[in-house]
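Structure in structure tokens, see below.
All protein chains but one are shown in place.
What follows is chain A.
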Amino acid sequence: MISLQHFLFIAAVLFCLGIYAVITRKNAIQVLIGIELMINASILNLVAFAKYDVINNNGQLFALFVIVLAAASVAVGLVIILNFFKRVKTIDPNKANSLRG
């Protein structure tokens, strides 16, 4: 029997891995993958919690919206990273340190 706790545990692990990737990776695309992991953790949470909702399929519906929105924001993120690559010839966020103060 897989209980709610199992889902939440896997989601928490995914979320932490995502945060770890965002903080440590030296490649903007890998940072975006980390963000995607965090969003997927939330989707898993939503679907797991939805079983206990009084209204059917509320959480699943939210999860579908989140998937679409994640795709949209990743598309925008990739465009902006591509543009950064064109100007600077690198996608290492640590190299983006000209603005200070």
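Simple rule for what comes next: a residue touches a chain if its C-beta (ideal position, glycine included) is under 8 Å from a C-beta of that chain, and two chains touch if they have at least 3 such contacts; residues count from 1.
As a working rule, contacts and distances are computed from a predicted model.
Colleague: Missing chain's UniProt protein name, "NADH-quinone oxidoreductase subunit N", "Sugar ABC transporter ATP-binding protein", "SulP family sulfate permease" or "Thiol:disulfide interchange protein DsbE"?
Modeller: "NADH-quinone oxidoreductase subunit N"
Colleague: Counting contacts across the full complex, list the positions on chain A that touch the omitted chain.
Modeller: 15, 18, 22, 28, 31-32, 35, 38-39, 41-42, 45-46, 48-49, 52-56, 58-59, 61-62, 65-66, 69, 72-74, 76-77, 79-81, 83-84, 86-88, 93, 96, 98-99, 101
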